[in-house]
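Let me begin by handing over the structure; questions about it come next.
Missing here is one protein chain; the remaining ones are kept as they sit in the complex.
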């Protein structure tokens, strides 16, 4: 069973809208090596896991898989911000044919020449479950051979490829909104790369100087360096509410990246609150005219019927 | 951000393996109207939501979306059990070419004539992210127009179609493992159908006698009737840890299914613990020989380095 | 602009349900060389046609394309009949869990082992826009190079391949419903093969003894022989209401199949009336309980508000 | 059976070529919510229809489905005009390497930076069966559950989404060719939205103020307003040649859009004649050199062998 | 540039036709981890290779990629034999409707219930570029990150997964034709696994006891054991005609599988001649009637105009 809190796993820095950067980030969301894939791959490996003696491995998969749902949320929200409006445009709140202001173009006019017209035409300036050339995410991406060493090897390769692609995305754009999320995911991908590499060490592999991949250069990205200095590449977060996870038996000791750090497990981060995006009249989103809005308001004014109590840790 | 507990959202009743039933259930997992789709559709609608005045609607989407992750877990685990082994077969623990016992066929020999040979050949007798004819799940299924009335209408239709298909699956098999999960999802689909129908009532629609869809006959399925008698079709669960959800403002009052019940919101269910599946030597899963197993044991004997504290409710 | 009459282009002979034959026929409907493809390919070639001097070629494409819509209707309806119920089963009109009668199995129980479970699970025992292994029809099938000789060559090859596959389907089943439609389409495919071959003769090609493809053996199929004796392989039908088609300038003279016939153009066939299929309670189709049925009846009893006049030929 | 007349269902206003607008319109042709989908979905629902008492519903589906074939023709032809050449370019009739004129670029040189290079490379400056990001149309789009209320709900949602997307396309371009067709389809989508909404009213639903979707703003588009003033959003056309359609039993009474109009049924529109597009030497389309052209001319000079009579209404 | 000899890379043992086994083998041909994928992945990695100092790595990729083309030939030919006819059936040479003999069923009648009806309906009892559930091979399978360590890691995982799946296929069937090819590919996959593992050893990795994957059990398959005893898992073949390959610099020394063998490089195997398959009248394959056959014979009787000389090694 899964739970949710209304907090983003990392802060999304504000900057101008940038649909080209948003489109590059789609690879990190819906691409073959993006967050939807890591999330689904680890969850399927968890659901289908075999071998009771391997519980620490399964718990590691479940834990990282759960974190990845939050990464999907983070990168989707980042993309939504990047395609929300266009630089310096202030449209009318009621007229979808509104002439754009002096300093910017109407987003729908820009749509014809951006990376993915669907951001404006099919969605309403939000994220899509597709990659950077518009291919929809596919279940055929999920790898789950049921052979533990192979699943771990693939996961290691998957995290490294995700990190490689995100380093390339970082270089493609100067936009701070894009870079803040990309840098965070670069470092967390490295943490997960370490996790799978360590799990393979438990099966006897010595990685020598191979890790991390790519290496030596990502620290030159300032946002990445800040997070590396905080040691985020060597932390495993606990998103397990019931203290039953044994993932920490694997994620401990020297980092297989041989950067001199120790692997440690921690509570989930506190997270960052975030706002609901504004309406977009040119997209008919959400599409409530005065009458419908009045009906919604009426609903909002009713007493809130529910009073859910706290949901603390469960003892099995 | 998302969290996990090691409990299944509903109990999976034990019965014989049944790969044909498992394959029918794949439609409910990876089909166009299955749980992976509801989960992803509601989450994307939540991430991209527009209009601060619509917070109760967004929270409803987030809440149901989070429950659906647990449904994906439930139906995937159910499928994994249904394709795990074959009726009455007791294979050797070490020989993948083992001659099957008197009462059953080796699962890999059966694989050539089952619904989806990939259950045995690509996976290791586990669930796959595909539908009942083997089409991989696709991101193109996700509908998120950004227009609130349309998104709600689609969601209502999606839940009703999911329920229609599960009623058909129920009729296709007598297997108790399959029916226990299918019956549960039939009733929860109805609860979500009610949620979206109610949200549209808030925008002025009166459904007359149209709901639920399909109608009148599903109560003839005994497992469904038991759950309807418990009122599960009229409950919204809270999977929100931080008490910030305003979904209850919508999900209240008379059920739009006009079955005489009141809609109410409740804590998430306590859930059911479950075991890790056994090894399958014929699948080389997990694939650890004596040497590798010894390495894993060595790891397991290390002290568990982590001591994660409780993760209670967050105040914003 | 297109028009419709409530008549099938050819009679569908009655026989037992036969889901395996139905599935083979899906190739002829939604396969890469099936009727949906011929219809769409010729219509796109018509819409995008270049070169005013080539009007007879365009009109030939428009004419065959329009006939193909009726072929899609014919083969889809044939498939729907073949998956409607199971041999000798008489189910209850109200109970989807009804125990099957002595002489037949409940269709939904059979669904697990038929060619395409979607016929019962996603559709309600009806035709699907997919091929015989379940691949959805794809727009990537449509070939329209804009180069007239190439488009004609491809169309010739397309018709011949369609005919080849239908001859193979004929051999796969004894079912009379399936064979009546397959035999008709074999002969009409040959007529269209002749049309494109003749059009290429107008560009200078002499086919020698190559056509038709496949050859010599299809006449051994009795239903095919009957239609060949009627000369249906050498007739072009006019589905053009406005007498503006110049297709007859091409489709005339000796048949390129060199079977001794003349190519001639005729009025569209009169067609055959057909019934609406019965309800299927186990599919919840159409799904109207007593209340909803009463509402529909009320609608049906209203005066029919429309009195459309005749739609005769238009003069340009 | 289906018929054709050589007239476009609505006039396509002339303007400059505009490949970017053409590409946006591809969503309306081959997109998930475009005209190919509505056409195929309603035709499949008609072919597979169950329940003789529901004949008016089936006839409504058949009628709208037939109109949609004409919409496919309209929007495909519009796209073909929009990608035919480039602004102010006058190429040589014989040389594909011709230097472009002073005022415009050679279309093939532009192809590298337009929305879909396939318009020039795979097709010959014509429409393609794909969406605005190049995904081929897929049979998996067709929804046909066999449950009448669900099929009607989906169809309502489908028309509304199509209309929503076309309103967005309208805002994306100033091109008059594009806008004339988009505006027409916006209003006809609304008519079909009304048809399905009315059919659901026959099953007891009261839509309140929800329809049409999107609302309030589309009338600000001048071309749309003109058509709304003519009442095209409240008319059902009869494309049935045999007077057997009972669709008018449903499509009557007050509009569910509550705009004060009555729903009425009418003869099909007279339509608009149109020309065959010119040759494009740079595309080798149609590709006839002097010799081949002479052969075609020879064919054209032959007597037209056919003299098809009028095809009037059929009495069943 | 590539060359061909008319010899199969390994012998295909004769046995009865077996369409179910053939279908399982399709995974090894056109599946996500089959031979078409290894071939294409290594060739693309070769074409796009970067870094002149890495020539031995590139040559290794080119060499294995070239061998894989021969593997595609081997497994496709094996499948073609397995679907050629049905057990004990002797059909007439001229009549496609021929009644099957006493001991076997007509292959086309069997087609309705075999793994992939396309083997009989779309192809003419031959191999298809699809996997075991009918998904067409996709270019999206090809992994080529351009980062050498990652490409090598993926290739290692790819070979191991291919070997895992082939071990499962071996267990699924007793057919000797199928097993002879599967066993050969199991051992060659292991050789390639060793090649990529050794290449990673050159980058510092020590694999401990992890390889080969899967382990310990495949030697229990008798055909596999025979080949292992010959040391085929530790040989790299040279398919390079010009002696420029430096692959042997990597493929040498102790096997990373730690089975006590040395890695060695050898000439390509001599190969095995093979016959052209017989005609199949029920498939209209090749489809030559008496007239066409006479034309072909006439061609065959002409003098062979070519006299190609020997093509020996090239000196650069």
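A, B, C, D and E label the chains in the order they appear, each numbered from 1.
Basically, a contact is a pair of C-beta atoms (placed from the backbone, for glycine too) under 8 Å apart; a residue touches a chain by one contact, two chains touch by 3 or more.
All values reported here derive from a predicted model rather than from experimental measurement.
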Touched by the hidden chain, restricted to displayed chains: A, C, D, E
Touch with the omitted chain, as defined above, among D:6, D:32, D:45 or D:116: D:116
Options E:86, E:145 or E:217, residue touching the unrepresented chain: E:145
Touch residues of chain D, complete complex, unshown partner: 94-97, 106, 108-109, 111-113, 116-118, 120-122, 134, 136, 281-284, 287, 289, 291-292, 295
For chain A, residues in touch with the removed chain: 20-21, 23-24, 27, 31-33, 115, 132-135, 164-165, 167-169, 171-173, 209-210, 213-217, 220-221
Missing-chain contacts mapped onto chain E: 1-9, 30, 36, 40, 43-44, 47-58, 62-63, 66, 69-70, 72-73, 76-77, 80, 122-130, 136-140, 142, 144-150, 202-204, 236, 238-252, 264-265, 267-271, 273, 275-280, 283-288, 291-293, 295-300, 302, 304-306, 308-314, 316
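Operating definition for what follows: only the chains that are shown with their structure count from here on.
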Chains touching both chain A and chain E: B
Common touching chains of chain D and chain C: B
Centre distance in Å when chain B and chain C are each reduced to the mean of their C-alpha atoms: 39
Centroid spacing, where centroids are CA-atom means, of chain D and chain E in whole angstrom: 48
Residues of chain E touching at least two other chains: 32, 134-135, 164, 209-210, 213-214
Contact graph of the chains (line, ring, star, complete, other): other
